[in-house]
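Every protein chain of the complex appears in place save one, which is left out.
Letters are used for the chains, namely A, B and C, taken in the order the chains are written, and counting of residues starts over at 1 for each.
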Amino acid sequence: MIHFACDYAEGAHEGVLRRLFETNLEQTAGYGEDPYCCRAQGLIRQLCRNESLEVHFLVGGTQTNTTVIAAALRPHQGVIAASSGHINVHESGAIESTGHKVLAVPSRDGKLSALDVRRVYQSHWEDETREHMVQPGMVYLSQPTENGTLYSLAELTDLWETCQELDLLLYIDGARLGYGLMSPACDMTLPDLASRCDAFSLGGTKQGLLFGEALVLANPALKRDFRYLIKQRGGLLAKGRLLGVQFCAILEDGLYFELSRHADRLAMELRRAFEERGYEMLYDSYTNQQYPVLPDALLAALEEDFLFSFWSKPDGNHTAVRVCTSWATESRAVQELIRALDRWDGT
Amino acid sequence: MIHFACDYAEGAHEGVLRRLFETNLEQTAGYGEDPYCCRAQGLIRQLCRNESLEVHFLVGGTQTNTTVIAAALRPHQGVIAASSGHINVHESGAIESTGHKVLAVPSRDGKLSALDVRRVYQSHWEDETREHMVQPGMVYLSQPTENGTLYSLAELTDLWETCQELDLLLYIDGARLGYGLMSPACDMTLPDLASRCDAFSLGGTKQGLLFGEALVLANPALKRDFRYLIKQRGGLLAKGRLLGVQFCAILEDGLYFELSRHADRLAMELRRAFEERGYEMLYDSYTNQQYPVLPDALLAALEEDFLFSFWSKPDGNHTAVRVCTSWATESRAVQELIRALDRWDGT
Amino acid sequence: MIHFACDYAEGAHEGVLRRLFETNLEQTAGYGEDPYCCRAQGLIRQLCRNESLEVHFLVGGTQTNTTVIAAALRPHQGVIAASSGHINVHESGAIESTGHKVLAVPSRDGKLSALDVRRVYQSHWEDETREHMVQPGMVYLSQPTENGTLYSLAELTDLWETCQELDLLLYIDGARLGYGLMSPACDMTLPDLASRCDAFSLGGTKQGLLFGEALVLANPALKRDFRYLIKQRGGLLAKGRLLGVQFCAILEDGLYFELSRHADRLAMELRRAFEERGYEMLYDSYTNQQYPVLPDALLAALEEDFLFSFWSKPDGNHTAVRVCTSWATESRAVQELIRALDRWDGT
Partner (left out) sequence: MIHFACDYAEGAHEGVLRRLFETNLEQTAGYGEDPYCCRAQGLIRQLCRNESLEVHFLVGGTQTNTTVIAAALRPHQGVIAASSGHINVHESGAIESTGHKVLAVPSRDGKLSALDVRRVYQSHWEDETREHMVQPGMVYLSQPTENGTLYSLAELTDLWETCQELDLLLYIDGARLGYGLMSPACDMTLPDLASRCDAFSLGGTKQGLLFGEALVLANPALKRDFRYLIKQRGGLLAKGRLLGVQFCAILEDGLYFELSRHADRLAMELRRAFEERGYEMLYDSYTNQQYPVLPDALLAALEEDFLFSFWSKPDGNHTAVRVCTSWATESRAVQELIRALDRWDGT
């Protein structure tokens, strides 16, 4: 079976793993106060071209999202998100478990617009009974979204300016940020993004590490006492240097971006293959997650050799699936999938 | 100015207040462990024709809803509610503040159907990644709803059987339950309702008391240690007997239902008056809350003498408002409003 | 049976109840936005000689404590309290239910000293692993304490200056503040207290109202959006004016303080009676709560006619009880208790 179901089916890029091997018996301080974390923090600041950023390393994405959102909001505030946002649907209520409502906004493609944000804000503040409602305090975006779609630089700038104007914090979930930034359709750089939000994450788990997310804090108010909050949410890894070592390994020579570009390129090959054969794509994705709508018979045939994630049933005879590439996907696997498409005789 | 904006603009029915006066200097145990609470609990059990019910008295509705929902759910569970449900929009995130997500279902009239519940349940349990989502644990209804609409006995029976089948708890918010049960359109009795849910509240604040909600627990699992939970949520009134005394006063001779019937009758008079003059009603309400859609010019004229609650703007020239009657509304006030409608010459 | 077990056995002072009666059928806006609340807020500001104070009215003490503490602390912060503090032992974990630890400090008499606070602060900040611990964020005092003891002006000033220096918030639980301020042993005024804390409560429930606590916020940072927080914790009373009306009635002509003085005077009479007859007092209280240590046989005899609260068993033959007077205690009841002491022949 060849795995296209997700982008976390393998371990880590060999360069990352080797580095863990090489540093294994060194003795360092725990909980992220070691030279490797320090160095990786510097690398991220440098890549973002902003020396004032504060960087923390956490193990997983739900942990990262929950920690930063709960740290930022006062008890009566909520976080605006697209209804398909990870925090709204795939974190088992982690945000709510910290006391905060997710103010979900319906979205066709997984994106929020500045107008969406402004509407939620206004409908709150113009309501005379607003003190009986959850006050919007933050906006959550994912770049790329859970549907593989991307914000343009203009869209992000608009969102950021809107948030600044309305006194809302802006947090960007970058669990797949590399795949976003390296997409041929992306018109923003990492410094562009880093200068247009209060906080963002730079994902490692899905991008070539064993595990690990970098959380980057730009807003000074968020930085205060942040390590206490990580510890309280169970996210302060005892051998914290494992995160530093891995991020150093993947960030030092641009490996992170190279691997992302590789995955995106293969994903676009698949997209073209699906489209050329007449299959519609559920979302207009230019990143490593593709969502073809396939005849059920074709899907059944493919599933003898390939694994996908079920996404939705647009009608009785078709199924939309998620097809993921990753840093680990081999070109050969993509070719095999394309050949399988061709082999299918439509019955 | 005559107040039709809400059903809590006055104090209490004079019979209730008199009873507080009469018992004022008696010395009783605190925190609801007094003879008046005991007697009021008995009255409610009797009215429900079920001696096994456990009854608690709390001060307010948000407190009541939050306490019972947080007591019933495990941390990963959420409560299904109509998107217009009080807990979803008008409790400042109280449910979320206890760690639980409100699983909101769009609803045109404020009601949930058994099919809505079944769909939420199935979409959860049929999803392979359900462990990454909030598990439905309870269903929240309000009878009547926040839009004045009513569940029929058949609808409630269907919901209850569905909840039983799917192992979901059913809680009914009866902040205006009297106005519901006494409506000419209501085909259920209090025992009907009490035997078709795990818990419900019987509102007092909007029904003639100074304040107070009775929370009725039918499901044995909910009863255990419930007073701890009331205390923890700040709802255990020191002079708890104030709740008992008031509920005794209003329940003893059917006053509760008589006052409800009075308010419903006046509300129906108003509804007919609006409809006969060609104004559309936003919701098909047969209870004490009516939602006429009025030309803005008419509304402006009326607002010189009457207070309503703004509800929505269906178009640029019309406004939907909430017009409430209550136990305290005088027939004279209703006649004045109707005369004012007649006085308006349409400009 | 004569009730000395607590100070909330009766309803309200008749002047308070009468005012509720007189205003009963007035129509006002709900949720504390009425003229009576406004007027009562002004009275409290005036009594505190500080026009910048923000005043809110809540129903009960646990609700008040929980709301202000949870509003003030960030998630990783805790509140320093004497181990006998109400929030540590008698609120069913309400503070913890909002996510915050009570940092309990052992105390012989129920008081905290500035040195206690400084020690907790230093032991936190001098610890290299402090990020793994709860950070002290606030200090909770009760004046008078749960043991009837009082802070002197010098002690409070010392605590306040220490809190200011250490960047800790200071909150004073004044559930029985009247009984504290009117005590013959008290050397501070209400303005003294109001100018030496970030927030305090002025209790009504135990001081002559049916129910109600005024929460006074001095620190501007605490004021922001506070009504959302009250609503979220279930403390925004629909007919909020009931609180305003009652506080107006009791504050307007000094009734609050007169009733407190009355209760304190009777309590001191009881204390002298116990002491003159050779019974030790568990705490050195000059307020309405007295804690005599009585031979068990005497206690058994007294309990045929009087109700006390059990406090502790200092040895096999003695019991310490709480004897409370209140605004409602009649001089006659005190005389009867003293006569009963005299009647006892020691066997």
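For the reader, a short list of remarks on this structure follows.
Following the convention adopted for this analysis, a residue touches a chain if its C-beta (ideal position, glycine included) is under 8 Å from a C-beta of that chain, and two chains touch if they have at least 3 such contacts.
Here the structure is a predicted model, which is why all the values come from computation and not from measurement.
Note that of A:Leu141, A:Ala328 or A:Leu341, the residue touching the chain absent from this view is A:Ala328. For the chain left out of this panel, the touching residue among B:Lys231, B:Arg271 or B:Arg322 is B:Lys231.
When the omitted chain is restored, the residue from C:His76, C:Arg196, C:Arg233 or C:Arg261 that touches it is C:His76. Residue A:Ala94 is the one among A:Val55, A:Val79, A:Ala94 or A:Leu177 that touches the chain not shown.
The omitted chain makes contact with chain C at the following residues, 75-76, 78, 89-93, 96-102, 128-129, 131-134, 310.
Listed by residue number, the positions of chain B touching the unshown chain are 31, 70-71, 74-76, 98-99, 131-132, 135, 225, 227-229, 231-232, 236.
Against the chain not displayed here, chain A makes contact via residues 1-3, 6, 8-12, 14, 17, 20-21, 23-30, 59-63, 66-67, 91-94, 97-98, 205-206, 210-211, 228-229, 231-239, 242, 328.
One rule holds in what follows: only the chains that are shown with their structure count from here on.
Rounded to a whole number, the gap between the C-alpha centres of chain B and chain C is 34 angstrom. Taking the mean of the C-alpha atoms as each chain's centre, chain A and chain B sit 42 Å apart. With touch defined as above, residues shared between interfaces to two or more other chains in chain B number as follows: 91-93, 97-98.
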